[in-house]
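The next block holds one structure in the form of structure tokens; read it before the comments.
Removed from the display is one protein chain of the complex; every other protein chain stays in position.
Right, chain A next:
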Amino acid sequence: MIELRQLTKHYGNIIAVAGLDLHIEKGEIFALLGPNGAGKTTTIRMLTMLTKPTGGTALINGYDVMRDLDRVKKEIGVVPQHMNLDQELTARENLELHGRLHRIPASRRQERIEELLDYVELRERAGDLVNKFSGGMKRRLMIARALMHNPKVLFLDEPTVGLDPQTRRKIWDLIRRMNSEGMTVLLTTHYIEEAEVLCHRVGIMDKGRLIALGTPRELKQKVGEVVVESFGGKDTGYKLFPSRDRALAYAGQLDGNVLIREANLEDVFVELTGRKVGD
């Protein structure tokens, strides 16, 4: 369970996170969705105690991230946005270091390492130095590392950025599997489809604020489930409708090419902010 109350972070004059209130249930996969600079990473860094909040509180399974540092550290696993594996160590040694840092006794540590190497399918490469790994292998190893000490809450900051579609699917499967074993997952992404296929609930962030919150379904219903795209003149026009009939009626009045399709989270985002993700 993750609980944020008015969580705030200022960097000088920049307000990176502006009073976030959020409650994430145990066993949920929750995505923070938003464009670059929305404040997703800053939020994760505060929850993982890498940055001190300017204000507000955050609790993880009831432990305060400002005060119960050691308790929180046991509860959470962290997969950061940037690759921060130890490049001078092998894959197995990276896991071993993490296990030792969490004081897992030697025999249990070895078992867990082998288990996780299988889990993320890196057994054959376990003895290789990490700097020889591809992006997808590194990301999988980072996930394995975060899982070493059996955390109950997992944070993943843009877990699939820069990966090919196949590897991305693999990571999604991994996240689903961990979740089905009871893990609470908070991930950030700016890939709409990732939030849509993977997550139970989505919070849309923009400029440090949460501008919408709900299941992907709810969010689409809120802005309209059917989209009419019209290609007349210079710009593509978008309009959202609550039902197919209304959309058809509207489309009938338009000249030029018209496309009627189901709404996705991208439409929700555009509708709420007037911008596209990535702008």
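What we mean here is this: contacts are C-beta pairs under 8 Å (C-beta built on N, C-alpha and C of every residue); 3 or more make two chains touch, one makes a residue touch a chain; residues count from 1.
The working rule: contacts and distances are computed from a predicted model.
Taken from the listed names "Chemotaxis protein methyltransferase", "Tryptophan synthase alpha chain", "Xanthine dehydrogenase" or "Transport permease protein", the protein name that UniProt assigns to the chain not shown is "Transport permease protein". Interface note: of A:T8, A:T48 or A:T160, the residue touching the hidden chain in the full complex is A:T48. Considering the whole complex, the residue from A:V78, A:L154 or A:M183 that touches the absent chain is A:V78. On the side of chain A, touch with the chain left out of the figure occurs at residues 48-52, 69-70, 73-74, 76, 78, 80, 82, 84-89, 93, 97-98, 100-103, 145.
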